[in-house]
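Missing here: one protein chain of the complex. Every other protein chain is in place.
Then we have chain A:
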């Protein structure tokens, strides 16, 4: 087994005048990698690796919503946990607003954890059942030394901001709230340390549609009011289209396509993105889906296919697809921000449909 590259690659900090500027991406993620060892056998030795996140690279611009979509197990949550530094990457670098994370003269992990906050899917599991709503929200600020009176005042304002009347809700406990109300509390709690970046991992997925719409509207409103940046992770393609400015499509631990939301939804290039979008149920009974866009389940991320990971389900796979990993790169005939990882979009890749032909 090859030893993974050391994580803390030294990167000089960006000069003061650029750091924090508008053009500086809020987050740069470069070649992030996490393999989980799988143990087995009588000796409990590592028998395989789950390649949960494999050389994932992307940027999050200030003030944007970056949507991340893909089937379950493709590495969305692992990416989020790596960005939050809740788990240690095997390789790759993270640069927060010009500062390399955890590196000499960069930003420390604890400082990063204040600027980046996360809201999870399970609204119950993430709240302490023994803390009242207001104590839950003011806990972190108090821990970080905010004076009691100021923390309490902030909590009241946050409750109001997420649409909960403090007089009615502050003293309640998590089990006395509905799922939608609990998720509002989780959002308020995530905002308590006044972060810049909010990572929302399936945060509306467990909610009923009528309540989901309320929380989505709230997220849009809060983002404007508080100048926030979001990473919005969801398997719901419609919700991601609604809220995102740019989209990252993942498949088995890799980014297969990324670009502005309209580009991805109107002009998807990667065969997986196309199939994913065609799998969305139609809302019109007069135009039902008649053909299966894909067959079979996603393969296991344990020892994924060689070359292009999608090749086992791809209708266009050729021998080059098994031999070589396609790079994520701009295509000549789409806007430069639109990047695809498929041999059909690389001139001279050896794929019979390479570039000039393309798809459809």
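Convention: a residue touches a chain if its C-beta (ideal position, glycine included) is under 8 Å from a C-beta of that chain, and two chains touch if they have at least 3 such contacts; residues count from 1.
Just so we're on the same page, contacts and distances are computed from a predicted model.
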Among "L-beta-lysine 5,6-aminomutase beta subunit", "ABC-2 type transport system permease protein", "ABC transporter ATP-binding protein" or "Fe-S cluster assembly protein SufD", go ahead and choose the protein name stored in UniProt for the chain not displayed.
"ABC transporter ATP-binding protein"
Considering the complete complex, of A:75, A:106, A:180 or A:195, the missing chain is touched by A:180
Options A:111, A:193, A:211 or A:325, residue touching the unrepresented chain:
A:211
In the whole complex, of A:108, A:279 or A:306, the residue touching the missing chain would be A:279
Which residue among A:239, A:255 or A:354 touches the omitted chain?
A:239
Had the left-out chain been drawn, it would touch chain A at residues 71-72, 178-181, 208-214, 216-217, 220, 235-239, 241-242, 261, 265, 275-276, 279-286, 288-298
